[in-house]
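The structure appears right after this line, and notes come after that.
Here is chain A:
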Amino acid sequence: MGSEILIDPITRLEGHGRIHIFLDDDGEVDRAYLQIPELRGFETFARGRRAEDMPQITSRICGVCPMAHHMAGTKTLDDLYHVDPPPAATKVREMVYDAFMVEDHALHFFFLGGPDFVVGPSAPKAERNVLGVIGKVGLEVGKEVIGVRKELRGLISDAAGKVIHPVFGLPGGISQPVSPELRDRFAAGAARAVEFGKFALQVFRDVVLSNREYVDLVTSEAYTHRTYYLGLVDERNRVNYYDGRLRVVDPDGAELVTFPAREYLDHVAEHVEPWSYLKFCYLRDVGWKGFTDGVDSGVFAVAPLARLNASEGMSTPVAQEAYEELCSTLGGKPVHYTLATHWARLVELVNAAERMAELAADPDITSPEVRRIPTETPTEGIGVVEAPRGTLIHHYATDERGLITQANLIVATQNNAARIALSVDKAAKALVHGAEVDEALLNRVEMAFRAYDPCFGCATHALPGQMPLIVEVRDPSGTLVRELRRD
Partner candidate 1 sequence: MTKPKVAFYWCASCGGCEEAVVDLAEDVLAVVDAVDIAFWPVALDFKVSDVEALADGELAASFVNGAIRTSEQREMAELLRRKSAVVVAFGACAWLGGIPGLANLSSRESILEFVYRGSPSTSDGDGVRPQEETDVPEGRLRLPHFDETVRTLDQVVDVDYYLPGCPPPVDLIRSAVTALVEGRLPEKGSVLAPDVALCAECPRAQTKPTDLKVTQFRRPHEVIADPETCLLAQGLVCLGPATRSGCGAPCTAANMPCTGCMGPTSRVIDYGAKALSAIASLVAPSDEEAVGEAVDRLVDPVGTFYRYSLPASLLHRRVERDAAGSRGGGQGWARRS
Partner candidate 2 sequence: MPEGGLNPKAVSTDGGPRIGVYVCHCGLNIAGKVDVKAVVEFAASLPHVTVARDYKFMCSDPGQELIQQDLRDGLVNRVVVASCSPLMHEATFRRATAAGGESPSHVQMASIREHVSWVTADGDDATEKAKALVAGAVRRVALHEVLEPRQSPVRPDVMVVGGGIAGIHAALTLADAGKHVYLVERETTIGGHMAKFDKTFPTLDCAACILTPKMSAVRTHPNITLWTYSDVVSVEGYAGDFRVRVRHRPRYVREDLCTGCLACIDACVHKQGKFEDEWNEGLSKRKPIYIPFPQATPPVVVVDREACIWFKTGKCPRTCVDACERDAFDFEQTETFDEVEVGAIILATGYRTFDASRMPEYGYGLYPNVYTSLEVERLLNAAGPTNGEIVLRDGSRPRTVGIIHCVGSRDAKHNLWCSKVCCMYSLKLAHMVKERIGAEVYNFYIDMRTPGKGYEEFYDKVLREGVHMVRGRVAGVTDEAASPEEEGHLVIRAEDTLIGSVRRIPVDMVILAVGIEPQPDAQEVRRLFNVSCGSEGFFTERHPKLAPVSTFTDGIFLAGACQGPKDIPDSVAQAGAAAAEALAMIDRGHVTLESSTAFIDDAACSGCKTCVGLCPFGAIAFDEDRKKAAVNEVVCKGCGICVGACPSGAAQQHLFTDAQILSEIEGVLEYV
């Protein structure tokens, strides 16, 4: 058999992944596998817990997007207890959630994924991090990145109790109303976030779009897949992160189906491979045809770019403008260029900021009526939100005392898993030739999925951890011809 390259792990993402590249005798990539080597089993130990604790327990699936799990869990409790929160509760939840989208997207663009572009895919790795970004765009900008996140996370803490692992979600509402004083601070924070979003878009234009090399990279075949796209949309088919119906478009942009989260089992299924703990989601309507794209394959994508593709636009002006610019620049919807996800992320950042401002201005937002006490016996509930990294579905069943008997979780990166695997294989095949593998090349392979901002911690509900990355290149006889450590 041929030689192997093992990329283990991938850095600057939450969670834990491993790429296994097999070379044939000619040194060409035979196949690249993305393996997720961990598993946690939150669903299993959720059994027997008190349903009302699930928003706090599941938020521990991921400390980077705890609000997404907390909110999905809370919405699931509404459904479980058959109780509709008062309007103020729903609006506060969405406002807080938008604040979270902004700061999380900012984190990814400037700390995790962005450095690949802002600093450059070939830049020395010691610079490909937030400090490098600060070096490139200036300390003031760096301070603003940190400052905006700090302000927004402060607001989230005050409204939700804690920013990392919020506590305010309860079936039928939230634990406390928003005071007028806090509302004003949300309004101010939103205004600052909008400006920051505009600025971030400008950074992207200046640094990426004005750079021929980058644009070619973004639009190169190595990073392109023609798949289905899934996202949450409002009644006007605009992108929404907190609530709505799930819409699927095909590789040509035509609507395949739109359905409420309660019907997710009819449309989304998980495929198991023996070589990864991560399950691969696909569309039941189309079916599992293996790791391939195209209209006949049930493989689909979620997350920012997918949300834009699955929608018919943004709900706010500045974002809508940016959305149109993105579509026209990249040749119209659906946009199949994986790396464009970074751009889409900034479009969403502005959108969330604008939406946050709208809600902060809503007269209901400071109403003391933020709870309805459940009166019905809990049975089964399903809740959905758009996590920064894509569609997130919680599904619980309980006994009559409200103790969990079954829990099922489908998280963003699982939805993306099959497409990410495609990206890795394709990128490897396009970029790796023979045993001569260098740093930058490996980084470009990593970029193929870092763009998704994948959270394998979430995906496997696994215990994330960082592994040293080792590339061993062996000749067909299996003897080591070269070792590259990219710990």
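As a convention for this text, a residue touches a chain if its C-beta (ideal position, glycine included) is under 8 Å from a C-beta of that chain, and two chains touch if they have at least 3 such contacts; residues count from 1.
Regarding selection, all candidates are chains of the complex that A comes from, given by their letters.
A quick note: this is a predicted structure, and the numbers were derived from the prediction, not measured.
Looking at the complex, which candidate is in contact with chain A: 1 or 2?
So the candidate in touch with chain A would be 1.
Mind listing the chain A positions that touch candidate 1 in their complex?
Interface residues on the chain A side: 1-2, 4, 11-12, 14-15, 20, 22, 30-31, 33, 35, 37-41, 43-45, 47-50, 52-53, 56-57, 60-64, 66, 77, 81, 107, 111, 125-126, 128-131, 143, 146-147, 149-150, 153, 157, 160-165, 167-168, 170-172, 175-176, 264-265, 268-277, 279, 281, 284, 288, 371, 373-374, 395, 401-403, 406, 408, 410, 457, 463-468, 485-487.
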